[in-house]
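Every protein chain except one is present and positioned as in the full complex.
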Amino acid sequence: MEKSKWMEMYRIMRLIRLVEQRINDEYKYDEIKTPIHLSIGQEAVAAGVCIHLRKDDYIFGTHRSHSQYIAKGGDIKKMIAELYLRKTGCARGRGGSMHLVDPEVGILGSSAIVGGNIPLGTGTALASKLLNNDRVTVVFFGDGAVDEGTFHESLNFAALKKLPVVYVCENNFYAINSHQLSRQVGDNIYKWAQNYGMPGFQIDGNDVLEVSDYAEKAISRCRNGEGPTLIECLTYRWKGHIGTVDDVGEGYRPREEYEYWVSKCPIKRFSEFLKDQGVLTDELIKKIDQEIYDLIEEAFSFAQNSPKPSPDELMDFVYAD
Amino acid sequence: MEKSKWMEMYRIMRLIRLVEQRINDEYKYDEIKTPIHLSIGQEAVAAGVCIHLRKDDYIFGTHRSHSQYIAKGGDIKKMIAELYLRKTGCARGRGGSMHLVDPEVGILGSSAIVGGNIPLGTGTALASKLLNNDRVTVVFFGDGAVDEGTFHESLNFAALKKLPVVYVCENNFYAINSHQLSRQVGDNIYKWAQNYGMPGFQIDGNDVLEVSDYAEKAISRCRNGEGPTLIECLTYRWKGHIGTVDDVGEGYRPREEYEYWVSKCPIKRFSEFLKDQGVLTDELIKKIDQEIYDLIEEAFSFAQNSPKPSPDELMDFVYAD
Amino acid sequence: MPWTTVQVEKLDNFFIMGDHTGDRVLTYRDALREALDQSLARDPRVFIMGEGVDDVAGVFGTTKGLKEKYGANRVFDTPIAENSMTGIAVGAAMAGLRPIFIHARMDFLLLSLDQLVNHASKWCYMFGGKVKVPLVVRTISARGWGSGAQHSQCIQGMLMNVPGLKIVAPATPYDAKGLMISAIIDNNPVLFVEHRWLHKTTGYVPEEVYSIPIGKGVIHRRGEDVTIVAVSYMLVEALKAAEKLQESGISAEVIDPRTLKPLDEKILVESVAKTGRLIIADTGCKTGSVASEIAAVAAEKAFHFLKKPIKRVCCPDTPTPTSDVLEKAFYPTAEDIFAEAVSLVRE
Partner (left out) sequence: MPWTTVQVEKLDNFFIMGDHTGDRVLTYRDALREALDQSLARDPRVFIMGEGVDDVAGVFGTTKGLKEKYGANRVFDTPIAENSMTGIAVGAAMAGLRPIFIHARMDFLLLSLDQLVNHASKWCYMFGGKVKVPLVVRTISARGWGSGAQHSQCIQGMLMNVPGLKIVAPATPYDAKGLMISAIIDNNPVLFVEHRWLHKTTGYVPEEVYSIPIGKGVIHRRGEDVTIVAVSYMLVEALKAAEKLQESGISAEVIDPRTLKPLDEKILVESVAKTGRLIIADTGCKTGSVASEIAAVAAEKAFHFLKKPIKRVCCPDTPTPTSDVLEKAFYPTAEDIFAEAVSLVRE
């Protein structure tokens, strides 16, 4: 990987983190009237994967998809406006945080039904095959989605037809409060790939270089018509499942587990690496942060000053023309 | 296995075969006004598995379940009467061939929805666990059912909870006219078990002794609280998917394939073995057949002479009291 | 051979005039096949997927030979995994293709409602119109020969409650072809409701490509005394009933809404304005049926024209029995429509 891409990945991870933190901070004012699921702690996955995607490649996300939208190059102003449910939002205020979209960069939507996006992304990959183009699809989903039959049904079909799709499981070990081991036998999601005759890997989802590495290979396999890959990225969400609540401690996630993962912060780790490599300095960090803060400021102010949809638009878009 | 059970298995296989043949012969008279799916060629699976089940164990079948009903000890008269859609039928004429039932011997029904019975059998096994009894459930299903998400969802749950259920896949390579390899990646259904941490085997489903062997172990594992097993039995149906039609030759199944499997007739094979062992003779074969013919004759005559339901019973049983 | 063929082959060859005349008579099945054939030919984005769509039987003949003609990329068999296959079709539609997904039985649609209802039908709205899902889902309801509770359902009534979905249920060969073409060129998910007993009906069908507006019903027979709105196969029974009513001196107007959602309320209200009496015949179970919805619309919008209670002629609220005797008791026929009409007009 070229070093220029390192900096881009860093910037994207940082952008995701700071956007999420700002959302977190603003949420208490009750102006973001939509459920939010923050990706803080999981930034490396989206960043490491999307860096290898072209604008015309497709991604599909879930309820927790801010990071992927940002990494794929979705318009930040329209994203924040969507969270504020404004007419200028990427889904014109009809979708909210769980339903981000930006077709211009291949984001065809995300589904808040667990497992629901896996067939959809398999379908865009089918389209690439039938249209004989080399567009790749990446489907992002959680460990929870692996519980659903759609996971298997889709992987089977993709493997059978050798479709250009990369399945990226962001395994953060929890579905709401339910631990992976209380829902699944074993903790090796990547192994399912084997039986479908596709490559499958379990990797450190907090190591953006490792993610990028595996993603690059998987994506180029897709472009070469060699079929799908499953990548299980082990990672961790810092915030509670939903909103800005805390779910660490008694009856929830163990504090040690939480602290362990916070210590493995993907951004800290990568920035240390970049510093070691001599391409990142404290000064540069500040500069990049400042650029990002400006961008975020602009996006929030755009959003907050945008008009809301008007009630008489209620029936628009039920059907496409 | 005691030798007395050999003869019982032989008798059951022969019973299945002759019942099916008689149904096949009678179907042209249009008095069996229900779709039928014959099990000729697949007799060893049901016979080899059910020989180890107690009366109070449960089985669930599919659209193709005559063999299992018979092997589990379902009432033959009521079965034939059900095919003739009589009031005396096991489902009182409401079910037909695809929906046989006999709760007295643990047959709680069968589903004509592919993959539909796998959760149900997993559920009765859950009940055994919650009730802390040692009843075992066997779910029979085809290779087609493995395409459905319910297969994975159910196996995962059964493994997670260590439920006393044996999943028996009768892999006859076809779902209607669709070959396994045009629907699935690979031809190793049994391998799925591995990832669920349960034993899985692919065995010769036309060898009743092998079936019986593996089934016995799986069932005793269940009784001992050691959890589920998946057994994939390779076998073959001689008749077309449905009714009495022929689907061999041009555009359908290759004739050589068909002939190969007919040459591997499970009954011929087992009877030769039994003869070798000196427990079966031509005379005995004749005697057993005659007993079976009498039983069949009785069942068909019972069925044909039974009354049909009357129209005013239409609304009965929509709800249980 | 699918078993319902046994039953279908025994049916009378029912000819439906339709609102088109000409000299080419086709069966409903062949009309459908022609619509698919012509659509595959004219639009490279169209493709067909589903269990057995490429096999010798070709979904009761409706896809026969299409794989040979258009290749295995455009007409292909799928694993038995209705929910994900639907979602895969939806994804392909989002990427600009025009998939036609086929369920050989409407019962199997129940496995796929997550993708159809939670996803396909909501996508356009949920994303402010930015992504479209031009998808056709064909479902075929069986009847008779002991199809039984899991292989004979007519659940179009359930789907009426789904915003964002269009539902068409053509009853004539002419409508079958025209509405199939409309469904394919429509930019929304369209549920295409077929009834196995219609596959054999015949009628005039033009050779050229034509479409029929979604959302427009048709008057099949004009009359003064009573309006019979008939859904899908019930049109055949309604036309038979109307014929018999004529002999008894009762003039029935027979309407086929063709599109169930969005419903042609105008044709309904205008007819009731004339006759003052309304019978609705549907192939599904009565409660929660399409007939219920039509009755509600009439009670809301045509109330002042109504002289008599609205009558629904549907299957009773029971799973389909397998027994031939009970099947006969279960399915409403021309006789039932006739009897209701007589009592509405005479009493």
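Letters A, B and C mark the chains in the order given here, with residues in each chain numbered from 1 onward.
Keep in mind that, in the parts below, a contact is a pair of C-beta atoms (placed from the backbone, for glycine too) under 8 Å apart; a residue touches a chain by one contact, two chains touch by 3 or more.
In this text the structure is predicted, and so the values were computed from the model without any measurement.
Undergrad: Quick one: which shown chains sit in contact with the chain that's not drawn?
TA: Spelled out, the missing chain touches these shown chains: A, B, C.
Undergrad: Check the options A:I16, A:L38, A:M98 or A:V138 and report the residue that touches the missing chain.
TA: Answer from the full complex: A:M98 touches the omitted chain.
Undergrad: If I consider the whole complex, including the chain that's not displayed, which of B:V101, B:V138 or B:I296 touches that chain?
TA: Of these options, the touching residue for the absent chain is B:V101.
Undergrad: Which is it among C:R29, C:K122, C:K177 or C:H199 that touches the chain not included here?
TA: Considering the complete complex, C:K122 is the one touching the chain left out.
Undergrad: From the listed residues A:D57, A:D75, A:D102 or A:D147, report the one that touches the chain absent from this view.
TA: A:D147
Undergrad: For chain B, which positions touch the chain that isn't shown here?
TA: Residues in contact with the chain left out: 58, 60, 89-95, 99, 101, 103, 108-109, 111, 113, 116, 118-131, 135, 137, 149-150, 153-154, 156-157, 160, 316-321.
Undergrad: Considering the whole complex rather than only what is displayed, give the residues of chain C touching the chain that is not shown.
TA: Given the touch definition above, chain C has residues 83, 107, 110-111, 113-114, 117-118, 121-122, 125-126, 148-150, 155, 157-164, 261, 263, 284-285, 287-289, 291-293, 295-296, 298-301, 303-304, 306, 308-312, 316-319, 321-322 touching the missing chain.
Undergrad: Of the residues in chain A, which ones touch the absent chain?
TA: Interface with the chain not displayed, on the chain A side: 30, 33-35, 85, 91, 93-99, 111-116, 144-145, 147-149, 175-178, 182-184, 240, 242-243, 245, 251-252, 308-315, 318.
As a convention for this text, only the chains that are shown with their structure count from here on.
Undergrad: Touch graph of the chains shown: is it line, ring, star, complete or other?
TA: Topology of touching chains reads as complete, every chain touching all others.
Undergrad: Determine, using the mean of C-alpha atoms as each chain's centre, which chain is farthest from chain C.
TA: It is A.
Undergrad: Return the distance between the CA-based centres of chain B and chain C, expressed in whole Å.
TA: Each chain's C-alpha centroid was found; their separation is 36 Å.
Undergrad: How many angstrom lie between the CA centroids of chain A and chain B, rounded to a whole number?
TA: The answer is 46 Å.
Undergrad: Of all residues in chain C, which are in touch with two or more distinct other chains?
TA: Within chain C, the residues that touch at least two other chains are 78-79, 81, 83-84.
Undergrad: Mind pulling the chain A residues that touch 2 or more other chains?
TA: Chain A, residues with two or more chain partners: 149-150, 153, 156, 160.
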